[in-house]
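Can you keep this structure in mind? I'll have questions shortly.
A single protein chain has been omitted from the complex, and every remaining protein chain is retained in its original position.
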Amino acid sequence: MSSLRNRDIISIGDLSKDEIQAVLDQAANFEQRLARGESHLVAQLLQDHILATVFYEPSTRTRLSFESAMNRLGGRVISVAEAKTSSSAAKGETIYDSGRMLESYADVIVQRHPATGSARALADAASVPVINAGDGTGEHPTQALLDLYTIQREGAGNGLRALDGLHVVMVGDLKNGRTVHSLSKALTNWKVNFTFVAPPQLAMPDEVVAYLRQRGATVQQATELAPALSSADIAYITRIQQERFSSVEEYMKYKGVYVITAAAVAQAKPGIAIMHPLPRVDEIDTDVDKLPNAAYFRQARNGVFVRMALLTMVLGGD
Amino acid sequence: MSSLRNRDIISIGDLSKDEIQAVLDQAANFEQRLARGESHLVAQLLQDHILATVFYEPSTRTRLSFESAMNRLGGRVISVAEAKTSSSAAKGETIYDSGRMLESYADVIVQRHPATGSARALADAASVPVINAGDGTGEHPTQALLDLYTIQREGAGNGLRALDGLHVVMVGDLKNGRTVHSLSKALTNWKVNFTFVAPPQLAMPDEVVAYLRQRGATVQQATELAPALSSADIAYITRIQQERFSSVEEYMKYKGVYVITAAAVAQAKPGIAIMHPLPRVDEIDTDVDKLPNAAYFRQARNGVFVRMALLTMVLGGD
Partner (left out) sequence: MSSLRNRDIISIGDLSKDEIQAVLDQAANFEQRLARGESHLVAQLLQDHILATVFYEPSTRTRLSFESAMNRLGGRVISVAEAKTSSSAAKGETIYDSGRMLESYADVIVQRHPATGSARALADAASVPVINAGDGTGEHPTQALLDLYTIQREGAGNGLRALDGLHVVMVGDLKNGRTVHSLSKALTNWKVNFTFVAPPQLAMPDEVVAYLRQRGATVQQATELAPALSSADIAYITRIQQERFSSVEEYMKYKGVYVITAAAVAQAKPGIAIMHPLPRVDEIDTDVDKLPNAAYFRQARNGVFVRMALLTMVLGGD
């Protein structure tokens, strides 16, 4: 297996199954070490290293998660929380020049940018590793990694579980969500069965379904939620946004259909884990929050462990 | 006395007299240690701890004061300086979900939010301690603590002084200022005499005055400043904002009346300490700045010691 040292992390598709599993194992290792009270030791791993977080779109959750991860490892953070209005970008600086600047200030760069391909452009410029924190409708690989970690982690006691044979249900706007595209593709590294539950106009794109089947996955498509939940190990919920519909009536017809409630969880397969990339609005009723099945806040927490793993591995601190 | 470990600090009214005094004593201890050159030792107290500062309203002074305090203690800071425009809040995330997110990223959370009650809502959600840095017209407990520290610290040599018997004059907009409400209530833990100097339409609310008297305080109310200053140990000045008046004439009538000048200080009780929560505009003439009575910049500095004490105590680092 190739090392991730000095690697750019642009797309989850760039990582082999072994590399993905190595990140998840390292994440599990960090979760265990922090639980054992070894924060002092962990905080020595990236001392004298600087992370630059550069966000052309605000994303509080992703930015804070990376910054928390770097700080837990003893590293330092410099940040441009609103890069769009920063002087250099406003003056017309290119991504290339930005990369040549940032490589002098930091040892690793995390960038969120609205343009697809901008992460690759930055990585081509900068001599230090670049981690893509979302580039338009493109990729958001650390989201896919933390989702995979959560799927392996839920229902697995203290460690990680095998993914082969799991039934993963994805729900909501499957057409526009880069999250569900990346995650489903990454899951074909294992033998996973999918059910995609969406309104017809928001169904998983044909090319994604074709890719998954070609990689050996079993794919079911549905518009009704309850039957899918009855055998699901994982229900991955995404938000349906009103602007995706041509009329308010059309939107209202689907809006309430896929809401996860405590009653729905009670009818679902015992031990089902409810996931959501967050922030949620009302796709998951707050009465689910207290159930052991509510995995979405653990999922957010897992993002810190996964990003600790990735930062350590690309910087060679592991 | 109960420990403050893992406690949320939402309202100064939640703290007993003993707990308040413990915070002030700890603050004095930090001030002395830093003055003795023990910054290196102090910087080991909160290593491996992360503070999240989340400000839905900008407040440079309060945010920097907390962040300075955390850094002096060796801790780390992640920050959302403009949370209102952050992606999660803009997408409609609730305070509850925000709290469940932040508890995964940080060991203690400081929040400023325009809505009264929002600090309590965050504390109810998050498993880590929450410190309220101002919630609308509600509370701002660390301001009250640093004010109390300053009152004990002024005129006390190297330590703190007893508050019993002090004459505290509060001046300006006493109707709308959460600062003077919280501080005056907190001062009833000691035997303090108050004089409230304000235009009639900006007088201290009746319910506050009633509360203070019921707790045993002596309360005078006045519209003239000079007589009150002649016997005051402390003059706590607040700003009169034009928007509080129905006409410009009414505003102009009072605006200049309560300005503290060097001449006014010369007529006041010797040793009087002039306090102000800052920023000031013109309520205190700059010719006061060089007088030993000008306590307001020391007051701002005291905020760092008080917040160091509080962060250490809620995180169990003391």
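Order of writing sets the chain letters: A and B. Residues in each chain are counted from 1.
Simple rule for what comes next: contacts are C-beta pairs under 8 Å (C-beta built on N, C-alpha and C of every residue); 3 or more make two chains touch, one makes a residue touch a chain.
Computed from a prediction, not measured in an experiment: that's the story for all the values here.
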Return the single residue from B:43, B:219 or B:257 that touches the missing chain.
-> B:43
Tell me which residue among A:4, A:20, A:52 or A:119 touches the hidden chain in the full complex.
-> A:52
Option touching the unshown chain, where A:43, A:69, A:106 or A:174 are the choices | A:106
Out of B:81, B:219 or B:259, which touches the unshown chain?
-> B:81
Of B:72, B:100 or B:167, which one is in contact with the hidden chain?
-> B:72
Interface residues of subunit A toward the undisplayed chain are 47-48, 50, 52, 76, 78, 80-83, 85-93, 96-97, 100-102, 104-106
Residue list for subunit B contacting the dropped chain reads 39-40, 43, 57-61, 64-65, 67-68, 71-72, 77, 81-82, 278-281, 286, 289, 297, 300-301, 303-304
